[in-house]
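All protein chains but one are shown in place.
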Amino acid sequence: MKDNVLNSLNAGLRSILESAPEAFIMGEDILDPYGGAFKVVAGLSTDFPDRVIPTPISEAGFIGLATGAAMRGMRPVVEIMFGDFLMLAADQLLNHATKYPWMYNDKVRVPLVIRAAMGARRGYGPTHSQSIEKHFFGMPGLVVVAPSPFHDPGALLKSACVEDHRPVLFVENKLMYARRLQRPDADGLVAGMNVRSSGGRYPTVSLSFDDFAEADVTLVAYGGMAEIAVEAATTLMMEQEISAEVLLPSSLNPLDLEPLVDAVKRSGRLVVAEESTQTAGFGSEVISSVLPAAFDRLKAAPVRVSSKNLPIANTVTLESEILPQVADIVSAVRRIL
Amino acid sequence: MKDNVLNSLNAGLRSILESAPEAFIMGEDILDPYGGAFKVVAGLSTDFPDRVIPTPISEAGFIGLATGAAMRGMRPVVEIMFGDFLMLAADQLLNHATKYPWMYNDKVRVPLVIRAAMGARRGYGPTHSQSIEKHFFGMPGLVVVAPSPFHDPGALLKSACVEDHRPVLFVENKLMYARRLQRPDADGLVAGMNVRSSGGRYPTVSLSFDDFAEADVTLVAYGGMAEIAVEAATTLMMEQEISAEVLLPSSLNPLDLEPLVDAVKRSGRLVVAEESTQTAGFGSEVISSVLPAAFDRLKAAPVRVSSKNLPIANTVTLESEILPQVADIVSAVRRIL
Amino acid sequence: MSDPRQRFENATGTIPERLYEQMALIRRFEVRLLELFEEGVLFGTTHCCIGQEADCAGVISHLGADDVIFSNHRCHGHFLSYTDDPRSLMAELMGRLGGVCGGRGGSQHICYDNMYTNGIQGGIVPNAVGMALAEKMKGSGAIATVFIGDGTLGQGVVYEAMNMASLWSLPILIVCENNEWAQSTPTRLELAGKITARAAAMGLNTSEITSTDGVEMYEHFAPIVESVRRESRPHFALINTYRLCHHSKSDDKRPRDEVEARRVDDPIPKLRARLDESTAARIEEIAAERVEDAIKWSREQPFPELGRHLDALDLVDARGVGGDSGQVQS
Partner (left out) sequence: MSDPRQRFENATGTIPERLYEQMALIRRFEVRLLELFEEGVLFGTTHCCIGQEADCAGVISHLGADDVIFSNHRCHGHFLSYTDDPRSLMAELMGRLGGVCGGRGGSQHICYDNMYTNGIQGGIVPNAVGMALAEKMKGSGAIATVFIGDGTLGQGVVYEAMNMASLWSLPILIVCENNEWAQSTPTRLELAGKITARAAAMGLNTSEITSTDGVEMYEHFAPIVESVRRESRPHFALINTYRLCHHSKSDDKRPRDEVEARRVDDPIPKLRARLDESTAARIEEIAAERVEDAIKWSREQPFPELGRHLDALDLVDARGVGGDSGQVQS
């Protein structure tokens, strides 16, 4: 078994089923031998036949069922084959799953996890490549979590399912599935950088070529953009000795503000990279949230790097023009230095 | 007929039906004598019986139908009774109506207008009071427009329907329906302030106690928060001689950046008020968008004023605690002065 | 834990009397509610079930302590049949801290023991089916019942949920109260084809009753509830009835003569005719007293303030409230 994101998630799911009797998995095409469109659930229906429930193509319906089941003591983990389809269940999230706990005066909990495969760069075209998690930010009561190869994706997933009582949208970048986990080498370095983690259930990982004392710029990214941001940091260091500290939150909503503010205070410069389009997204939120505490230390206006404001084209040339690349981050950093 | 927002919209719809033969209206409970839950369409089914189509309770379905009709040369105007229900059609907006034009290589247009009654302060409770337009910001191809009593709501609606070729989400704050239009008095003043407009299809209205040369702070708001922001500006002027310039954009997405940047450059301080919850919303977007051009002139960190991160409670005490009030804007301004 | 079946069995009096106790309470409660609205004591809006009381008592009196109920915007009657607790509902409608959801939910958004309601049409059906799934997985033997209106059949998610309920053979009873109108829209403008055929096409058992008679309704539902429980199969039960009041508060534009003609079907006099006058009068008196008590009690309750809950995401920290299970009982 390769030490990659896919296998980490698969092992996480297995461990959830083993340890939490109330947990079950629902979604489209998740039975063996097919094992899910991206194989994240492979093998589980064989070993837990009653707890892996294949659904019709009814995203709103089965998220609605999972919500009801969660309110009655179960811990459903739902797979959305392509995250693009999550919009079909947006009302179930906004007006049902996330509403019940507070609206019912804390009488119920909805411990529901929705895993959704987001992201592009595989030529799947306009309806199978989006990163639409931002549209779910700011629904009161919804947690949005995204692992990266720098986190332990399986452990994050297990926390979301077994420890969290709230509905969690768990965003899996599909290009990331095949990526190796980035673990510290013998010197404790990851991708050649020092690493530390904020700890907690959904940690923010920080990477720095220096000792975190200072940096020329703070780069924030998550999910599928994590490795791209690290690559940009490496390029900046190699080519111009610009020291970028990379921050990789795993909780997108709510934001884990402390490490972000701390880093921006040290560097005075902030670049946020995300795969989604720019408007009212992760970057906007990070920037607006960090400002009140870090304003006095800012040396330049924070910058967002994102996709162009277009659907994601099918063909490779357009797709790469539309999506944010290493070079876009590098040049964003240069612009504010 | 009172000179209020409701009648302006009603007249706008009538004028659309009179002037654009391809236009028709669709929605729930829109036939006379009922005339729609908020009476915005009252009288129209009587005068245009074939062009006012009452639908079943199928928000996704009839927005889907309207999309198809728009692609075949019609100009549908859809009413969503309570904006909260719009999430049911989120997939139709993200993956259908807004995708087709660009994805089909500009071969089609989708001139679709969706009117949605958003907003709280009427005791309608958690599922009938939200302002969820922010969840639709940043869908490539979608325009989001919101009138206020300081705009000409009917004219805005007519522009969206007759001149715009793009899908437009038209956000109507329901408390605003009964409000009088704010038109210049004999001295050309509105609410005691000087007024100017950026012009264009979806203008930004600016209000200032001075001559727009400078201001202590720039207050940005839209829709139902417009009058609240103006009231806050008045309080600030009366009580502390703080001069707040109020900017009221009618296009929420895309943002009309020029007047915003211009005002912030003059004042150096920015407060954005919105009725929605804070995360990844209008305020986040305004702040992040204005920063690059106005950073050097900023004297303090921009601030967002919004609802608390909670569902909107039914009872009046909780509802007013949750929602942003005049006093919240006033104290936000004081904090950064 | 509310146990309407047990309560019904324990009650003294004949079956019609027991049903009348519930239905008279519901009617009285809602008539007073509409008056309170005129007085300005209430907020927002509210949907009364005047004319449909037989459905509430006739269905819910068969449900036990473990069974789950999901209701919709028009839920007061279901609530009173289920809980027999007018105080906590009245206080909720008045927005008080003592209300069933502390004033947060209001008329359409209520949770009490195993009963839930929500004000979005349709979405509650998959939620209720998911509850039936959970009960089946847990082996509790409980069934779930969900109430919807005819207009709600416009929502696609209802069909998605019915399909899964049927595929997975879940113990769910879908009660469709067809009152011929959805807000201002008559059924013929919103529904094509045949209602029960829609459910039958997805493999659900179906039944249909046209009645506003409490006793008929109670008898009709006895074997239905029993079979959903025994067979763990979904059942779609259509009730043809009529709404005698406004859709919400004060918005009735239906033809007056149509409404007047249906007053003969009013379930209250209909059932009353089965009782002797003095018993009926006594039941009505008790109902009236209980409603006045609920009003009085509610008026004395304070309005809530936002306490520790300044963010809906705080819930995770409030570990003490309910431990690890999804369900936290009040």
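Labels A, B and C are assigned to the chains in the order they are written; within every chain, residues are numbered from 1.
By definition in this document, a residue touches a chain if its C-beta (ideal position, glycine included) is under 8 Å from a C-beta of that chain, and two chains touch if they have at least 3 such contacts.
On a predicted model such as this, the values are computed, not experimentally measured, just so you know.
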item: Among shown chains, those touching the left-out chain; value: A, B, C
item: Contact with the hidden chain (one of B:27, B:83 or B:101); value: B:101
item: Residue, one of C:189, C:288 or C:306, that touches the chain absent here; value: C:189
item: Sole contact to the chain not displayed, among B:165, B:196 or B:266; value: B:165
item: Contact residue for the chain not shown (choose from C:119, C:156 or C:171); value: C:156
item: Those residues of chain C which, in the complete complex, touch the missing chain; value: 153-160, 163, 166-167, 189-194, 197-198, 200-204
item: Absent-chain interface as seen on chain B, which is shown; value: 22, 24, 53, 55-56, 58, 60-75, 91-92, 95-96, 98-111, 140-141, 143, 164-166, 254
item: Residues belonging to chain A that touch the chain removed from view; value: 28-29, 31, 33-34, 37, 54-58, 60-61, 84-85, 88, 122-128, 308-311, 313-318, 321-322
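Just so we're on the same page, only the chains that are shown with their structure count from here on.
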item: Most distant chain from chain C, judged by the mean position of its C-alpha atoms; value: A
item: Mean-CA-position distance for chain B and chain A (Å); value: 31
item: Rounded Å distance between chain A and chain C, as computed from the means of their C-alpha atoms; value: 40
item: Between chain B and chain C, centroid-to-centroid distance (C-alpha), Å; value: 36
item: Touching two or more other chains - residue numbers and ranges from chain C; value: 104-105, 109, 118, 120, 156, 309, 311-313
item: Residues within chain B bordering two or more other chains; value: 84-85, 88, 126-127, 309-311, 313
